[in-house]
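For this view, one protein chain was removed and the others were kept in their places.
We just call them A, B and C in the order they show up, numbering each chain from 1.
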């Protein structure tokens, strides 16, 4: 497939293969890799192959409806694009292109704190779409609470519909491919929503810039109590991303979360963690319909 | 094996290897591929390897009898050849050769709606065989009910012994190899039983012709109620092909089916569906001997 | 390893590799292959890898005793060499060398009906060994009962200690490698104990000579009742080789067998049969110590 400039990918694996040809090694590895030995990265995919469907026949499927409602918003297809950082690594339009594509397809988009386009630009990109787009803002709580509060307020002002707090990354998982590549943003590319601080400041010889960023900028002391602070700043519904256990799911509901994303961060945080799909049913059972549950 | 013109295949895998040498890529892929990621295609075969036999010894096997009775017809070997479309892709004699071989071996044949030889020609091909051949007609219900009724009446008139209604294909499974090949019938080859409509009319750039045919010609609204209509047209016993669940099996019996073929369409429809063999026992248990059960 | 003439094998896999270099393809395949798709052949080995030992520590192992008693005979090591046919294919000394090696190692030997050395020669080969050798005779019941009776009487006269009746081969498993090779004994080699009949008479183009031999010479009608006949001819204890089920094991004891060999014929008969090791515990439980149980 690699020699044919007219090659049209038919599935995600073929897109991944194309990406490996068009992206730099550093960018491709950033997107494709997992933490440590990548046991969980592999298991995330294997878990889907282990489920089997038992379809019913002779059902009228002449009209098929894939719409769903999430936090009161109707989606044409039950999908929100996960918050992926640094999308300008893949294309100069970065998160703007993603926002436009999501709106066009009628699916949601979750903008990463570590975006390379600004909160406001991304909101603007799909502003006039119809039906109205669904954008959420993914939040990391920084040691600098003023910075964090500013991010929340900007997302709220710009029309984002929820705050999606990532709870599984108090420290960054050691991603060996990023270490090997001394991962850093290319010259001229920067975090669009975090002034002064951020990647690119000090290139460590032994760690990726992202690892250093997490270690120095993000707050590893966050607990359930901090959710009160987040909710006190913004009326936006709170979504917790990174829950893998029934007990945590129950606690999330008690703490006011309006939706839960069952996720192990794509195998990029704690290697050896249970596959997201395998954690789904215990979370669904635990919340018993009281909040929406998504799986990563 | 590929260099020896006198090579004699000993098993199906060797026949498949020979086929890959003698058929066009488009034809071979049509026969060999499954839907999407081909998870179910692989699982169909793997399921057979997971069963273990526990044989009894010191049994007199000097006389071995493999005959069986299906819908009142005696077969020399408990097999009916599945309804495979477009057999002229493999050999100019197409379904005629298959009918003659089936009759000679004393097994049954199920003729596909999408055959490249006519219902009447195929019936004729094995007419004088002894013992008498067992041919069934596989039916797709088209949006054009007149066309559908005509197919049923022709099969009945031509001496077919049952109508085998495929219930697992209201829409065609996305078969990526066919998409990649822009699958279409070669020039000069056509559906022998469906005038005017059919494959080869419009070659889509992004879908196989077969996918388009299913989307435009077949009726995706079929439900259990439509079985009454089929049975009102023809006195032939009704066989449902594509059942994978006990509840559907019970309903099939209630709806008047005389036999059930447990099948996931060879992994060519819903990828991720349970392996046919793994669905067999629940169907057998559910019907409790009230109808014949076959597995694909 | 293959280039070093001084290579010393350390384990059975290395011996197998050496054998593949020194034997003809036909001979190697005869020994190494299984029936049909060789599912059971592979499973026989895999079953051993699935068991785990839970050793006890701080046990005095300064004196280790591997001797065992089988049908009243003491072995230095709990092993009898399985009845393998045509041993002259591997070495001109054939079964004579095996008999001498077995006697020297203090293990037993089971001579195949299809040996290429005579019953008497083999008995002679280890006659003066000390401790006294343990030879059993493996029996196939031929359609020609006179021939069968003669084999039994010769084994008895020559000092064999048991009759080991193979019960899992009323017909030969289809061994595709033998078919591919048109397996037959090389010119000048013959069955040493079966005059006139035997391999080499008619070379079929589509079957191995061994397959033909089984089909024409051996009796596929043998049942439990025939064990009475065998026991009426000879006072030798009867061993049944090829039992894979508890119910058959119980019946074997009732029929007078003095030992059972749990075996699927090395995966060379019914492909898909349970691994011998996996059938062992149910047989051991079923006979409850009333007879000796061996596993193949």
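Methods note: a residue touches a chain if its C-beta (ideal position, glycine included) is under 8 Å from a C-beta of that chain, and two chains touch if they have at least 3 such contacts.
Just so we're clear, the structure is a prediction, and the values are computed from it rather than from any experiment.
J.: Could you list, sorted by label, every displayed chain in contact with the chain left out?
T.: Looking at the complete complex, the unshown chain comes into contact with A, C.
J.: Decide which residue listed in A:158, A:172, A:210 or A:244 touches the omitted chain of the complex.
T.: Missing-chain contact among the listed residues: A:244.
J.: I'm checking contacts with the chain that's been left out. Which of A:156, A:179 or A:217 qualifies?
T.: A:179
J.: Which parts of chain A are in contact with the chain that was left out?
T.: Residues of chain A in touch with the missing chain: 36-37, 39, 43, 167-168, 170-171, 176, 179-180, 206, 219-224, 226-227, 240, 242-245, 247-248, 251, 270, 272-275, 278-279.
J.: For chain C, enumerate the residues touching the unshown chain of the complex.
T.: Where chain C meets the chain not shown: residues 8, 10-11, 49, 51-62.
The rule is short, and it goes like this: only the chains that are shown with their structure count from here on.
J.: Which chain lies at the heart of the structure, taking centres as C-alpha averages?
T.: Central chain is B.
J.: Rounded to the nearest 5 degrees, what is the angle of the rotation that puts chain B onto chain C, matching CA atoms?
T.: 90
J.: List the centre-to-centre spacing of chain B and chain C in whole Å, with centres computed as mean CA coordinates.
T.: Chain B and chain C have C-alpha centres separated by 44 Å.
J.: On chain C, where are the residues touching two or more other chains?
T.: Residues of chain C touching two or more partner chains: there are none.
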